[in-house]
Each structure stands twice: as structure tokens, then as C-alpha cells.
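Note that one protein chain of the assembly has been removed; the remaining protein chains are unaltered in position.
Think of it as A and B in the order they're written, each chain with its own count starting at 1.
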Amino acid sequence: MNPKRLLAITRAGIMESLHFRLGIFVTLFANLIYLVLVYYLWKAIYASSGTTVVNGMTFEDTMIYLILATALFNFLEMFVVWDMSRSIQSGKIVLDLLKPMRFRKYTFWSYTGNHIVQFVLTFIPTFVVVMIVTKGAIPMGLNLVWFLAATVIALMINYNIEMLIAPICFFTESTWGVNIVKETIVLLLSGATIPLAFFPEKARMVVSYLPFRAVYDIPLSILLGKNGSDTWQGLVSLFALQLAWLLVLTLAGNLFWNSAVKKVTVNGG
Amino acid sequence: MEYSYKNRAFTNYYHADNYNILVIAQKRKRENEMSEYSGNEAVIMKNVCKDFKVLNRHEGLKGSIKDLFSRDYKTVSAVKDVTLTVNRGEIIGYLGPNGAGKSTTIKMMTGVLEPTSGEILVNGKVPYKNRTENCENIGVVFGQRSQLWWSLPLIESFKLLRDLYMVPEKDYQDMIALYQSLVDIEPILHKPVREMSLGQRTLSDILAAFLHNPPIVFLDEPTIGLDVSMKAKIRELILGLNKEKNTTVILTTHDMGDVDALCKRIVIIDKGTKIYDNDIDHLKTYFGSYRTLKIKRADDTWEETLIDDKTTDVMDVIMEKRKTMKIKDVKIDEISTEEVIKKIYEGSAK
Partner (left out) sequence: MHKRGLGFYARIYRKILIQDLKSKMSYRADFIISTFGMIMTNLSGFITFMILFHNFPTINGWDYYHMLFLYGFSLVALTPVQCFFDNNWNLRFMVQSGDFIKYCFRPVNVFFYFISEVFDVKGLGQLAFGIGTIIYAWIKIGIPVTPLVIGKLIVFLLTASLFMIALMNFAAATCFWIKGSGYVMVIMFRFKDFAKYPSSIFEGIFKIIFTFIIPIAFIAYYPSLVILTPDNVPLLSWISPLYGILFVFLSYKFWMLGVRKYDFTGS
């Protein structure tokens, strides 16, 4: 793994992402509108509930959580499976598998460029806006560093999940179906649609051990100092969970992927 | 004025470098002759231009970031003042290097793009103003993209097209019978397009393009990537259909075999302008003095040299070569069409 090579691939990825300049602005704008919707919905929800704190979350807490979750969603979103399935349909996959670097690594790093652009252009502005609007509700300190670390791990976990899904798509020749199942599960169980704090007790117990939580809930908890992450013990246990899942998924992914490559069915004449 | 041009051109008739002047003279002549649509022209293009606005992109990472906010556009002229008339029943070869503006002009003729300026009449109507009407009267095979339904057997695609174009049942059956007589379509008729080989797919697309008996058919690189026998089959098909139905065919190609087999007339586009428009025989005549000298070497390989008979004596060249190598066999051919086109491309680059 030559760092120069990796840098070159990342740089190429950044340039390609910036190419779609208007698309980026449109994405940002669309996000803002979505957040407005979220704001009004939860405002009404909290207004109707009669109390200001529900399950340990105030309206402000929920808002900040959901806004950052949306921003994070943009950042983490990968079209790996879609691009791959298109590449298989067109037969281009053969070219990709022939490239000098190992396919999985290469794909990961080529998406990194896009992620960096998304992070800078979507997440950071959103973060700044939230800080200004809430007048500094997000604690600024070492937690930012831990947050970045957790985010990187979350990214890798997300990638591994995608790589696990990909072979399933090939075998069943059903990209949309499998992907939608995955997305629905991930979004719901990771706390991206509704903060996990609102889940009923028993459900929350189960969900807190699943890998999906590691993608959204854990990084955000660390950033906001929730779920015990403001103590050393809490922080370490959260990281441990993340890393454990990363390990498991990487191994599973490797096995699955290698057997899948052998059986790849290429479409067309 | 015209006479002196013609005169000058005449004396230098065989000199390749001055074919340009002859072209200009002919162009002037044609333009002055061009009347309103008389019914015999399939396509009329007059002073057609097409410009595109393109962002001025800068190099490197910093450049990409700067581009994010730039409003610096430049205008690219894809087609510059092209005038062309195609008569009914002609098969014309539409040639030019890649990026010359060929597909842009075809897109304008099929009504998909609107010209920036100039006039186009296809079958007497303006294509981009009457898109659906224009489509009734044209057939298109565009690149390697099949327009047929991927998972359907060919016959089902044909039936759908028959319905789409509202072809009377009798005409449809006659057409299928004609196809059967020209090429054996039985084996592919019930095959889904996705299971066909490239050659069969191309054949199917061409058949589909002619199905509703349009007066004009646009074929974009139909023989690309095909094996020799398939190419021959397709050329035969096109000739047969052109003869039977008097269909005008505008054939874009890079393959000189296509040109030789099918076209009486060729039009060459380069950098957005028309640089040649005449019969293929004229072409050979311009370069009539050129000969391809083929010498078989000692190891049985052939060496080719292009010689201008007017400046160099072929025999002298053979004698020179004899001094340095063993000559097993000699052949002297006319200049190939390919070489002619190459010379024209080179000429326009000057």
C-alpha cells in the first residue's frame, strides 16, 4: 500500500467530485430544506407532549442529533453497490478487477475523495450553522478529536457492510431490493431516523449491541457527550464496540468477497 | 469569377493540393443552384452552425476548487457553416475524424438538436420543429446502442415498432418477407436481443430502422467491431434495401470497406466544416496520379509505398529498392480510398 498511490487516488476522487459543482450546491440546499421539515415536525411533537424532556432528550437535543445525523448521512453515503452493479451489467467490472491494486482497497480509496468533499462541503457547514443557531450547544473539546476518529471507523464499517451486501446483489441479480432492505435496516436501527433514546427499553438493549449503531449513534454520542461518553469508561466502551464490529465485518467481508469474486456472473455477450 | 476559379482548378486538376479550390468552386455552384425544396431532395442543410457553451476548466486540484465558483464559459463551435444537399435514393458516406462534428450534424438532422443558425429541411420539413412528424419518416441506428427492447425476442420488437409507427399489416408482412429474401432472419427472429452476438444485434437494429419504410435512414458506424462476413452481409442488406425501396441512406463510418461497397458520394467533415463533398470517383481522379507500390520482401511480408506518379517514376523507386533489398514480387495498385481520405484530412490540417 503505497501512500503516494493512495494520495493520487484520493486527489482524483476529490477532483471528480468537485466536477459536479452545481450538484453539490443542490445537495446542500436540499438538505437544508429537509432539516426545516425535521425542525417543524419535532417542534410540534414536543409541543404536544406537554413535557420538555422525553427519554432524556430535550427538543434541542433531538434537533441537534437529527441534523448532525442527516449531515453525517450525506457524508457516509456510498454508492458502491450501485456503481458496482452498473459496472457488472456493462461488463466494465472485468477492467476494474484487472487494475493493479486490490479491487476492494482501490474502491475504498477512490471513494475517499468524495467523502472528503462531502465532509468539507456538507458536514462542516452544517456543524457551524448548528453551533451558531444554538449558541454553542455542542461541547467543543477533546470530544471533537474522538468524534473524528469514531467517524472514520464508522466510515469503514459502512464500507464493509456495503461490501457484504454487494455479493448478495450479484447472486440474486437484485440490486434495488437488497439495497433497500439494507438501507431500511441501517437507517432505522442506527438511530438516524429516530434517536435510539426513544426506542422502548427492551428494543434499545438489543439494538445497542448491533453494528448499525456504530455507524451513526456512536459517533454522534461521542460528539454530543451523551450516553456516558463524557467519562473515560464510557468512551472506551463505545470505541471498543465500534472496533469489535469493524474487525468482525472486515473478516466476514473478506471471506464473502473472495468467494464471490470466483463466482461473478458477467452479463452480456 | 467562377470561370477563373474553374479554369485554375482545371489546370491543377490532378494536383492534390488544389482540390480545395475545386471544392470551393463546386460549393458556390451548388449554393447558387439550390432552390426551395423541389421534392427530390431528402436533406437540405444551408449554412448550419451549432455552438455549445462549455465551462473553462482548469488543471489540478486547486483548479478544480476554483472552478467550483467560476462563471467562465467559452463557446465551442461544433459545426461551422455546413451546407449540404442529399438527393433521394442516394447512399452517401459521411466521414470525418472523431470530434469533427459528424454526430452533431446527424443529431440536428434527426431533430434532436436545434441549430444555432442556418436552415435544415428533412423530407421538406424542419426536423426540430416537428420532431414526431420527422421521426415517422426517418430510421436511425445510432452507435452501438440498441434501440430495441432488450429482453424481447426480435419479432416482438418488430411488432411493437409496427404498432408505434402505425404500419399497415400488409406493408409489415411485405417488409418481413423482403428481409427474409435479403438475409436469413429466421435464426434471430425469436431470439431476445440480449442473447444476440454483436453482429446479430447490429443486423437487428438496421432491420428495425427500415421496418416502417422511412424515406431516409441514418446509420452511425453500423459495421464497427464486426467480423468480415457479417460486414459483407450488412452491406448487402443496405444495398438491397436501398435498391428495393429507394431509401436514402446517410452512412457515418470510419470503415473504408463500407465506403467502397456502398457509397457513390462522400461528404467529409473536419473541425465542424465540410471539406469535401463529391462523388467517390472524383476523389480517385484527384489522386489518380498516385499509385500504391507494393513490394514483397524476402521474408514474404509486403511493404507499401505511396507514390505520386507525376513527381516520381515508379520504376525508379523499384530500382532504388532493388539496390538495398531482395524483391520477390511487385504489385502496383491504384491509391486506396483510405489513403485518399488520409490525404484530405492532412490537407485540411494545413
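By definition in this document, a residue touches a chain if its C-beta (ideal position, glycine included) is under 8 Å from a C-beta of that chain, and two chains touch if they have at least 3 such contacts.
Since this is a predicted model, take the numbers as computed values, not measurements.
Colleague: Pick out which of B:Tyr94, B:Phe142 or B:Tyr290 touches the chain that's been left out of the picture.
Modeller: B:Phe142
Colleague: For the full complex, which residue in A:Val145, A:Val181 or A:Val236 touches the chain that was left out?
Modeller: A:Val181
Colleague: So one chain is hidden, and I want to know which residue out of B:Thr110, B:Thr223, B:Thr247 or B:Thr337 touches that hidden chain in the complete assembly.
Modeller: Touching the chain that is not displayed is residue B:Thr110.
Colleague: Considering the whole complex, not just the chains shown, which residues of chain A touch the missing one?
Modeller: Output for chain A: 19-20, 22-24, 26-27, 30-31, 33-34, 36-37, 40-41, 43-49, 54-55, 74, 86, 171-174, 176-181, 184-185, 187-188, 193-194, 198-200.
Colleague: In the full complex, which bits of chain B touch the chain not displayed? Write them out.
Modeller: Touch set of chain B with respect to the missing chain: 52, 107, 110-114, 131-133, 135-136, 138, 140, 142-143, 145, 147, 149-152, 156, 160, 163-166.
Quick note on the criterion: only the chains that are shown with their structure count from here on.
Colleague: With chain centres taken as the means of their Cα atoms, state the distance from chain A to chain B in Å.
Modeller: Measuring from centre to centre gives 51 Å for this pair.
Colleague: Could you please specify the touching residues of chain B with respect to chain A in the complex?
Modeller: Touch residues, chain B against chain A: 60-61, 64-65, 67-69, 194-198.
Colleague: Can you check the complex and tell me which residues of chain A touch chain B?
Modeller: Listed in rising order, the residues are 11, 14-15, 18-19, 21, 24, 268-269.
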